[in-house]
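Got a structure for you, written out below as structure tokens; questions coming shortly.
For subunit A:
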Amino acid sequence: MADAGVMRPMPHTARGAGVYNQKLGMWVFLGSEIMFFTALIGSYVILRVGNPGAWPEHGPREVLAIPITAANTFLLICSSVSMVKAFAAASVGDQKGLRLWLIATVLMGAAFVSVQAVEYTELVHKGFVPSAGLFGSTFYTMTGFHGFHVSVGVICMIYVTIRAFRGKYSAADHRGIEVIGLYWHFVDLVWIILFTIVYLI
Partner candidate 1 sequence: MASIAAPVEHDVGHSHELSFVRKYIFSTDHKIIGIQFLLMSLLFLLIGGILAMLIRWQQGFPGQVLPGGGVFPETMVSDGIILPEFYNSLVTMHGTFMVFFAIMPLLVGVFGNYLIPLKIGAPDMAFPRLNMASFWLAVPAGFLMIAGFFVIGGSAAAGWTSYPPLAETSEYSGVYLGQQLWCVSLIVLGLSSILGATNYITTVINMRAEGMTWFRLPLSIWALFITSILVLLAIPILSGAVIMLLFDQTIGTHFFKSATGLPILWQHLFWFFGHPEVYILILPAMGVVSDIIANGSRKPIFGYHSMVYAIIGIAFLGWVVWGHHMFQSGMNPTLGMSFMISTMVIAVPSAIKTFNWLGTLWRGNIRFHVPMMHACAFVSMFVIGGLSGVYMASTPVDIYIHDTYFIVAHIHYVLFGGSLFAIFGAITFWYPKMFGRMMNPFWGKIHFWLTFIAYNATFFPMHQLGLEGHMRRIYDASRYDFLSGTHGLNVFISISAFVLFASQLIFVLNFILSWFRGAKAGANPWEDTGLEWTTPSPPPHGNWPATPTVYTPPYEFSVPGMAQDYLPQDQSKDMVTAGQPAKGG
Partner candidate 2 sequence: MKRVVSIGVVVALAAGCGGGEKAPAGGEGGAPAAAAAAPLGNASISGTIAFTGAVPPNPTIDMSEEPACAAKHAGGATDPVVVVSDGKLANVFVYVKSGLPADASFQAPATPVEIDQQGCLYHPRVLGLMVGQDLLIKNGDPLLHNIKAVPTENRGFNISQPSEGMTSTRSFSTPEVMVPIECNVHGWMHAWVGVRPDPYFAVSAEDGTFTITGLPAGTYEVEAWHETFGTKTMTVTVPADGQATADFSFSPAA
């Protein structure tokens, strides 16, 4: 991520994968992220199949507040849309649109994390803590690491937004927007999977 916003000339594009380094690097890095979440999700599935008794009898909805999280999920999906809008604005050099959509994305990302924090607080008050059995262990580890990824994304996005306000992105070169966008869509996608597996099933 450190180089996400750093602009370099693009040598060797013709001989390489046809994409510039930052974008290729982000794709490669996301490969690693996929394996990380695969480890967590795979463990979740194995643990749940191996110890069905550790989960609530009628599914996670006994403990978790599905409607709020569903709304939160919708928010995150919206932020992906605004990210696409920001990229579209950048690619035609619409500076105002770029700034607007980036701010919208940052706000929605931050709101998502905040709602998650509130959700955690309430669950902990109800006595649902990480040490409360396998369900608690897996729930907090998986959603927590996703929340961590969203937070990192929001921080990077703030950096990108500041650069956008300084006019660093143009129709000709807006690679930083595209690279952070890739990450953001990935995080969004992971959440949809997590929401389905952890909350709904």
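Keep this in mind: a contact is a pair of C-beta atoms (placed from the backbone, for glycine too) under 8 Å apart; a residue touches a chain by one contact, two chains touch by 3 or more; residues count from 1.
The candidates were selected such that all candidates are chains of the complex that A comes from, given by their letters.
Worth saying up front: this structure is predicted, and the values here are computed from it rather than measured.
The candidate touching subunit A in this complex, chosen from 1 or 2, is 1.
Interface of subunit A with candidate 1 (complex): residues 2-3, 6-13, 15-17, 19-21, 23-25, 28-29, 31-33, 35-36, 38-40, 42-43, 46-47, 50-51, 54, 91, 130-131, 133-134, 136-138, 140-141, 145, 168, 170-175, 178.
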